[in-house]
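Removed from the display is one protein chain of the complex; every other protein chain stays in position.
This part shows subunit A:
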């Protein structure tokens, strides 16, 4: 397979802060790689290096066959970048924004206009195309910014936290747009602090913390690394713990854990549904009342917690606060 993005040993520090600490990345052609990590993990710094906005202290990166350090202009001509806050001109209309980007990629006037209209149509912005983008909703602006990254139909796309700060509905809409993009064959590097987003969109996930890749794999592989399925039982009466534990012991493939104030039991299981069925009938026969019972697979949150030793943090960035993510990145 051919790697459209390959970074080797990227290091970058800001004053005492080591933002990137020997990061390696590879994204094969046509694949989606999610760079997953909390605020300040180094995601944005990595994106800025790969898109020529920032020179690394050491290390190298090749994007679309072009060396980022030796020929930054050549890289810029082959990538599309959409940042974590929508970098569109608020006084320009959607059409004018895209037309300007087209001209700056080197398209002629007529070609730039045609391409702008095409993209507005594709992103459902035709109707709003002649309004200043100031009047757009957050989701519309984000789509316009993403459209800007696609103007030159670049072989490599880099999306830095494309849905941070969006409401849930706009987020789902954005996911659909991105999935459609990728089905068109583009290579995509995506950063996110939403585990669900990485799960939905990416072929491969690199978990990054303190400027280093700490794990890599598909969502399933990462989850498997944390442990397989387990049965969870929340008891109505904490006094029934002993009896419930005895039922679970029949299906458990490992140690049974007790948590949440002594009424929630978790048992790793091998058999999946069969184990769940067995548990249900066992609990019924023993007359143990439960509040909740289920078969759980580990979430990426669990993965994150087990890998980093700290939980993934809630996003601090919001559309009204474009600096926050960057500031935190710099402060760490």
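Here is the rule we use: a residue touches a chain if its C-beta (ideal position, glycine included) is under 8 Å from a C-beta of that chain, and two chains touch if they have at least 3 such contacts; residues count from 1.
The working rule: contacts and distances are computed from a predicted model.
Here one chain is missing from view; checked against "Rubredoxin", "Transport permease protein", "ABC transporter" or "NADH-quinone oxidoreductase subunit K", UniProt names that protein "Transport permease protein". Shown as candidates are A:100, A:224, A:241 or A:258; the residue that touches the absent chain is A:100. Considering A:9, A:138, A:228 or A:271, the position touching the chain not shown turns out to be A:9 (whole complex).
On the side of subunit A, touch with the chain left out of the figure occurs at residues 1-4, 6, 8-9, 26, 28-29, 48, 51-55, 58-60, 62, 64-66, 69, 73-74, 76-79, 81, 83, 85-92, 96, 100-101, 103-107, 111, 132, 148, 152-153, 155, 322.
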